[in-house]
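The complex is shown incomplete by one protein chain, all other protein chains being positioned as in the whole.
Order of writing sets the labels: A and B. Residues in every chain begin at 1.
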Amino acid sequence: MSDYNFAYLDEQTKRMIRRAILKGIAVPGYQVPFASREMPMPYGWGTGGVQVSAACLMPEDTLKVIDQGADDTTNAVSIRKFFEKTAEIAVTEKTREATVIQTRHRIPEEPLKEGQILVYQVPIPEPLRFLEPRETETRKMHALEEYGLMHVKLYEDIAKHGHIATSYAYPVKVEGHYVMDPSPIPKFDNPKMEMAAIQLFGAGREQRIYAVPPYTKVVSLDFEDHPFDPSKANHPCDLCGAEHTYLDEVIIDDDGGRMFVCSDTDYCAERQAMGHRGRLSPEAAE
Amino acid sequence: MPARQMSEQSLIGAFETPPQDAARAFRAALEALARPGTLHGIKGGQAPAPVSEAAASLLLTLCDPETPLCLMGAHDTREIRDWIAFQIGAPIVGPAKAMFALGTWDALQPVTVFPIGTAEYPDRSTTLIVEMEALSQDGAQLTGPGIETTASLSLPALEPFQMNAMLFPLGLDFYFTSGTQIAGLPRSTTVEAN
Partner (left out) sequence: MYVAVKGGERAIDNAHAWLAEERRGDVTVAELTVPQIREQLALAVNRVMTEGSLYDPDLAALAIKQSRGDLIEAIFLIRAYRTTLPRIGHSHPVETDKMACDRRVSATFKDVPGGQVLGPTFDYTHRLLDFKLMAEGEVPEAVEAEPRIEPTPHVTSFLNKEGLIQTEAEGEDTPPDLTREPLELPANRALRLQALTRGDEGFILSMAYSTQRGYGNSHAFVGELRIGKVAVEIDIPELGFAIEVGEVELTECETVNKFAGSKVEPPQFTRGYGLTFGQTERKAISMALVDRSLRSKELGVEVSNSPAHDEEFVLYHCDNIQATGFLEHIKLPHYVDFQSEMELVRKMRAEIASASAKEAAE
């Protein structure tokens, strides 16, 4: 009973998922329904990403798993362990060395290359869901490319707040056709989605798979007078001094003292190893 | 119905280590479709002639009792049907119900009879596996998703692929197979004469 198939899923399930992935590649941004299986981890905890990864992994792969940009967050550790056990594949924390990267909420800072696959865990794949809760309706809206509702919502933001009040899971238009949810990555990451690697999105509970092939046009929705702004907090990393990375804010004392560190732990560690230093680096503080 | 003797050939030709071989074959198929104009090695499946090793491997990787399959022309033989019945279990159907179709380009004509999906479910379309004499990275010029600038592929025709791309997001997706090589052409690719 402990003897599971390679990468856990049975072959028939993998074929079903593989077919859905290929349809996703053929129709970039379209959410392909798939018969998501119950996984030995809860829905909402990456079951979609895990199923997509399981359908992709081959014995020669090297897997990296991140959550919030970090390799050592508990859910990332748990998923990495799952594949180490069920697929006996190599794992790494180095973005560069990985062939398959499963992620929750971030795109690594280092540009991805051809031959790599980035697998996103997606909670709510439908970008229109919070504007229209009915699946039967949103499906029609995609079929008719009827995205007015989304533009109205974004424009209301501008009218009310002066700018678009969406900071993560910022909707994109893929190859000029489907409006797509990029998963809850910060909008800072949106421009990275035009990349050399294959991007696959798995939503287990919602039973959807979608994809963005390499070099596909991915445009964050905006308006001529209010162009998309991917900016982030105006601080350098306090450990490696990077000014171009997405940062976590960490509270460091009871008085509300805080520091900013790269959310991509591998990227930050590598910069520190190369000698980059930030305001609160151990040596800088001595 | 009296049981008919299955040809011995139908009992062989599966992947040696199915989960691992199928995983490698899938990755070749994924890269091929995600990067139109690139050629990839795919092997391990052996079906009766004239099915190429690439096509046999692709069928083993993607097809099963849940995927109606259409065999056309010289690829619709008793030996091949037996092999599919034994190794894959895909129901053999006509073009209108096919999720996958296998044949040479000529045998698959007219491709307009295959389902292209619906506006709400563009995924409900056929994937055609086109057996080729050879594959090379020249011929038609390709642009679109998966292609950084332009790519080239030895397509068997021009106009049908241009018509297909016009249907986007509906349309057919193609694999081209020859020996142990595979290339892909999704409906999203724009095709022009070189």
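A few points about this structure:
To be clear about the criterion, contacts are C-beta pairs under 8 Å (C-beta built on N, C-alpha and C of every residue); 3 or more make two chains touch, one makes a residue touch a chain.
The structure presented is a predicted model; accordingly, all values stated were derived computationally and were not measured.
Partners of the chain left out, restricted to shown chains and counted across the full complex, are A.
Note on the undisplayed chain: of the listed residues A:Lys14, A:His142, A:Lys173 or A:Lys187, the one touching it is A:Lys187.
Among A:Ala7, A:Leu22, A:Ala76 or A:Ala242, the one in contact with the hidden chain is A:Ala76.
In the full complex, subunit A touches the hidden chain at residues 4, 10, 13, 33-40, 42-45, 47, 67-70, 72-78, 81, 104-106, 123, 134-136, 161-162, 165, 167-169, 184-188, 205, 207, 232-233, 238-239, 246-250, 252, 259, 261, 263, 265, 280-282, 285.
Convention: only the chains that are shown with their structure count from here on.
Between subunit A and subunit B, the centres computed from C-alpha atoms are 31 Å apart. Per the touch definition, subunit B reaches subunit A in the complex via residues 18-20, 22-24, 26-27, 29-31, 33-35, 61-64, 66-67, 99, 118-123, 127, 144-148, 168-169, 173, 186-188.
In the complex of the two chains, the subunit A residues touching subunit B come out as 5-7, 11-12, 14-16, 18-23, 25-28, 30, 32-33, 55-60, 114-115, 117, 139-140, 142-144, 175, 177-178, 196, 198, 211-217.
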